[in-house]
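Only one protein chain is missing; all other protein chains are in place.
First chain written, first letter: the chains are A and B, and each begins at residue 1.
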Amino acid sequence: MSEIVNFRTRSRDEVVDLTGHVRRAVESSRVREGICLIYCPHTTAGIAINEGCDPDVARDLLTVLDGLVPQQGPYRHAEGNTAAHVKAVLCGASQAVAVADGRLQLGQWQSIQFLEFDGPRERRVLVAVMEAGS
Amino acid sequence: MSEIVNFRTRSRDEVVDLTGHVRRAVESSRVREGICLIYCPHTTAGIAINEGCDPDVARDLLTVLDGLVPQQGPYRHAEGNTAAHVKAVLCGASQAVAVADGRLQLGQWQSIQFLEFDGPRERRVLVAVMEAGS
Partner (left out) sequence: MSEIVNFRTRSRDEVVDLTGHVRRAVESSRVREGICLIYCPHTTAGIAINEGCDPDVARDLLTVLDGLVPQQGPYRHAEGNTAAHVKAVLCGASQAVAVADGRLQLGQWQSIQFLEFDGPRERRVLVAVMEAGS
């Protein structure tokens, strides 16, 4: 029912396009009608559905987030990655997309993006595809 | 299993209440126990669950978002709607609500709102109602 996508990020802030992986997971699941959950099990990264044609949109997103949640606090948490935790909460740990007729119901300009806020790190994303009951 | 709600927004920033549409979609689905996913296939709009009794709450939300993510950058993305993309990511492309005894499990003060950040445009929202397996 679920697949794990493993990858390595290369910088502190980075966007990794998962759309192709997720489409293939939906196809190989053979689910016809249901829901696909793309889930990030990390606390310093998130999942977004975002414009994916122009990579500058995601770069602008990272820049805006950096302005909203400064890397240097003052913060209580002493590990130096508080900003990454906060950004992860603001963007969300998962996204859900409907599956109909065996196809992921993404909009024309939508991509599924892994948002790294505390790289470089080894990361994984869970793609769970569930058939609706009947 | 899913319905599409079509509508036209009339200004750049706008809140469209979808609660009635979603309730009717749940009723006509005849799903008794499951999950309802309200999904926005656009990248410059989002879906929120928010207070819906006082329309000023949603107006304040739009104003706060405008302050957090200024319309004028500097941004790399050249189409002039970067702020709309960022707001869409912050609010989310979808919301999920449980269905129990055939009814949407919204809280007393909760409404399901489409948040337009780059109107006016023709928009559509997907309402997918899925029965739990057994």
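One rule holds in what follows: a residue touches a chain if its C-beta (ideal position, glycine included) is under 8 Å from a C-beta of that chain, and two chains touch if they have at least 3 such contacts.
Not measured: the values here are computed from a predicted model.
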Missing-partner contacts on subunit A, residue numbers: 1-2, 34-35, 37, 39-44, 68-69, 73, 75-79, 82, 85-86, 88-90, 92-94, 96, 126, 128, 130-134
Touch residues of subunit B, complete complex, unshown partner: 33-35, 48-51, 54, 56-57, 59-61, 63-64, 68, 90-92, 95-98, 100, 105-110, 131-134
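Here is the rule we go by: only the chains that are shown with their structure count from here on.
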Subunit A and subunit B: spacing of chain centres that average the CA atoms, whole Å: 19
